[in-house]
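Complex shown without one protein chain; remaining protein chains in place.
Order as written gives the chain letters A and B; numbering starts at 1 within each chain.
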Amino acid sequence: MTVPGPAAPALQIVGLNKYYGPLHVLRDVNLTVRRGEKIVVCGPSGSGKSTMIRCINRLEEHSSGTIIVLGTELNDDVGNIDEIRREVGMVFQHFNLFPHMTVLENCALAPMLVRKVPQAEAEAAARRYLEKVRIPEQAMKYPGQLSGGQQQRVAIARALCMRPEIMLFDEPTSALDPEMISEVLDVMVTLASEGMTMICVTHEMNFARRVADRILFMDRGEIVEEAVPDTFFTAAKNERTRQFLSQILKH
Amino acid sequence: MIPMLKNQKVRNTVQQVLFVGGLAGLVLCGILIARKNLAAQGMTAGFDFLWKSTGWDVNFSLLPASANDPYWWFFLIGILNTLFLGTTGLVLATVFGTIVGLARTSKNELANLLGRTYVDIFRNIPIILQLFFWFAIITHLPAPRAARGVAGFVLSSRGFYLPIPNVAAPAFVAAAFALIAAIALPIWLGRTSQLQRPFGERGTIQLAATAVALALAVVILLVGHASGTPFLDIPALQGLNLRGGLRVSPEFTALSIAMAIYGGSYIGEIVRGGFLSVGKGQVEAANALGLSGWQIFSLIRLPLAMRAMLPILTNQYVWLIKATTLGIAVGFTDFFMIVALAINHAGQTIESIGILMGGFLAINLSLAAIFNRINKAIALKGNQLRGQE
């Protein structure tokens, strides 16, 4: 099943199950993501969407099933886990920037430690990515001195500095004040247009319509709907999807 | 083997086995070496020595003790001594700490300054130095024949003499229980749900309960009083020494003073912190309801502050109990000193240290358990006061 090398799909999930004690939070999830594909995952809270993308880089350990990232199976092999984490970037709801380091240090740290990039090179790259997320002038500030939207853009730049093949976004805009959401989404749109493989958990339906190749709807640990945006918004097959959409698009 | 180690589960198991196994191995090595060393000295390991008589004596004991008694009896006496000294120090320290803490939170600037000076001085000097100081002071006091006292209380180089009722020991114990009841009853009455009465009425019932218990204590003492002797046995000079009354040895006196003063400086800060934690809103609300100053203190500030202090106070009490081991510095036969003496005389080092550790574990864990229960019992239900700043 494993296709090695660059021909492998970005992500293959087969028969994924996850339990928290007696709680069955992911039920038999199957998903294949091609390279360069943009997936948006939505669903009510507690539907398992965050848990699913956190399984992809082993922030959560799955109970059964297979996850193959870029041709490498995510199993108990420590080497595989390290390799996958190097290639998969993640952006969190609460930014999780390191508060005791400057923005530049936040960005340059992982390449220096993990990829052994020399400091000067890492910092130059960090500045390039900060430019890309449009805040090069904040490089020497500390995260606490930035607004939420700026912090989230730094978090995106930090993940990009590792030059990942895949980017995971775990509700990147839900902790932001409304006026800051678009500055983050703009950066994500640019990223998408450059061909990055992206899996985004988000409720920003306009973003999904614009960017996604496919939209997944999850409920109670299952993927209940999987469709291209047009079909998803106009002709969803599942009743729960329609209900969710009507709630979220009401306003 | 190497690829196996790359597996997370294998790796976790190996790490745990190595860690626990390594520690167990170290301990085992120590025990084996100790056995060999002991065997070389012709000694056998084991707890048989507990039933041998000690051949030495203790200078303080609540129970009869002589050199003929076995080691286990002496260990028991040691634990009792530690508890006795600990309780004395704990009660005194709490009294000192409460006074200081109240002074620190009072609106009176002079009282505040006084309390603060006390805390700053006595918290910042090691307790053992304070102990040496008080012990030196007491042992350099005038000898009993030259010492003068007030109303039968005499401080001399031979210790602290105080009058004591002439009653038999069982009556004394019974009276002590009655006294404890006098304190505990009103608290219990205040908490029990059968007594859902208005505050004023409840207060009267509590007061009555205390009065009854106190009266009972007095009656017990009067009944237990040995006939034909004066009610109070007052220390009096006979020849070169004081006779009668209760003599508290210089060691015990110095230890109690040191624990009271040093512990008091810590407890004072805990009490202060407790009162500071009571939200201004609560006091303002009580003021607005028209409660008097005393009512605000006894019904609002004190109960809330108590809840805030208790967990920290528990730690401080555990600390104070451990501080009784300072007894060895001045020669008071507390649990630790008895263990040290036993090691000197019987040589059963590892066993004795084991007993020591077990004893302190038991004392501290039960103390913590008691206070945790109290804490749980009085803790505010739900989260009525959370998020108060």
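To be clear about the criterion, a contact is a pair of C-beta atoms (placed from the backbone, for glycine too) under 8 Å apart; a residue touches a chain by one contact, two chains touch by 3 or more.
By our rule, contacts and distances are computed from a predicted model.
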Chain not displayed: protein name in its UniProt record ("Transketolase family protein", "Chemotaxis protein CheC", "1,2-phenylacetyl-CoA epoxidase subunit PaaC" or "Amino acid ABC transporter permease"): "Amino acid ABC transporter permease"
Among the chains presented, those that the missing one touches: A, B
Hidden-chain contact residue, picked from the options B:147, B:302, B:343 or B:374: B:343
Among B:242, B:310 or B:356, residue touching the chain not depicted: B:356
Sites on chain A contacted by the missing partner chain, in the whole complex: 57-59, 82, 85-86, 88-90, 92, 94, 96-100, 109-110, 113-114, 155, 158-159, 162, 168
Touching residues on chain B - with respect to the absent chain: 12, 15-16, 19-20, 23, 30-31, 33-34, 37-38, 106-111, 113-114, 120-121, 123-130, 132-133, 136-137, 140, 318, 322-326, 328-329, 336, 339-340, 343, 349-350, 353, 356-357, 360-361, 364-365
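One rule holds in what follows: only the chains that are shown with their structure count from here on.
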Length of the line joining the C-alpha centres of chain A and chain B, rounded to whole Å: 58
Chain A-touching residues of chain B, taken from the complex the two chains share: 6-11
Complex contact set, residues of chain A against chain B: 76-79, 81
